[in-house]
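Written out below as structure tokens is the structure these notes cover.
A single protein chain has been omitted; all remaining protein chains appear in their positions.
Up next is chain A:
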Amino acid sequence: MEPKLSTEIMTGLKRMGNSTLVSDEVFVKSLQCGMTTITQPDFTSANLSSISSGSSKGDVVKEAHCALLSLFVESARLDLTLDSLTVFLETKANWPQTRCKMLADAYAACVSKVQACLSNISVHPPHIVDVQWSLNHNTKSSSNKQTTSSFVSVQFETEGLPEGQEDKLVKFECTLAELQDMVSKLKEALRQVEHIAHI
């Protein structure tokens, strides 16, 4: 398996592997900056300008930086192994072995963090972290209808709502039968999950 990259990014990668365009020093710097940029959400641009200042070819460095970040992201998306990444760089981007090894080391160090960042880009349903419930009995009411009814108040505490929304409480009331139905459904779901876990 190998990552699918656009011709624009492939050009950037090829230039990054070319030691006449990108010197070893600049390569190491841009690799480190690439790793920091892609793994730390609160990156600073100070390091970035230091890469291009060390090279007369600022445009190539910027292009290579973009290509490197794209490679990291695409490889992490496909969960590429180090071997396949090295083979890809050697054959498709014509990188020398030393640079391939350096990039593979950097990739190994940051792949899980990139995947963690990738997993944060999605829309998950809220995560239930706590529950409070109470069984209430309606003993008397002003209406003439049935007065001795019992119901359950359930309050789920959730987290993981989209940005800008506070974690909130999900409250609802149901009869005992409905609660039993829900609990049995939850148990069924749990069994299903356990079944998947033991395939």
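The rule is short, and it goes like this: a contact is a pair of C-beta atoms (placed from the backbone, for glycine too) under 8 Å apart; a residue touches a chain by one contact, two chains touch by 3 or more; residues count from 1.
Here is the rule we go by: contacts and distances are computed from a predicted model.
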Open item on the list: I notice the complex is incomplete. Of the names "Ras-related protein RABA1f", "Large ribosomal subunit protein uL5m", "Elongator complex protein 6" or "Coiled-coil domain-containing protein 22 homolog", which is the UniProt protein name for the chain that's not shown?
Closed with: "Coiled-coil domain-containing protein 22 homolog"
Task: Of A:129, A:176 or A:189, the residue in touch with the unshown chain - done: A:129
Open item on the list: Out of A:32, A:98, A:112 or A:175, which residue would touch the omitted chain in the full complex?
Closed with: A:112
Open item on the list: Suppose we count only contacts with the excluded chain; which residues of chain A make the list?
Closed with: 4-9, 11-12, 37-38, 41-43, 45, 48, 52, 57-59, 62-63, 65-67, 69-70, 73-74, 77, 91, 112, 114-124, 126-127, 129, 159-163, 193-194, 196-199
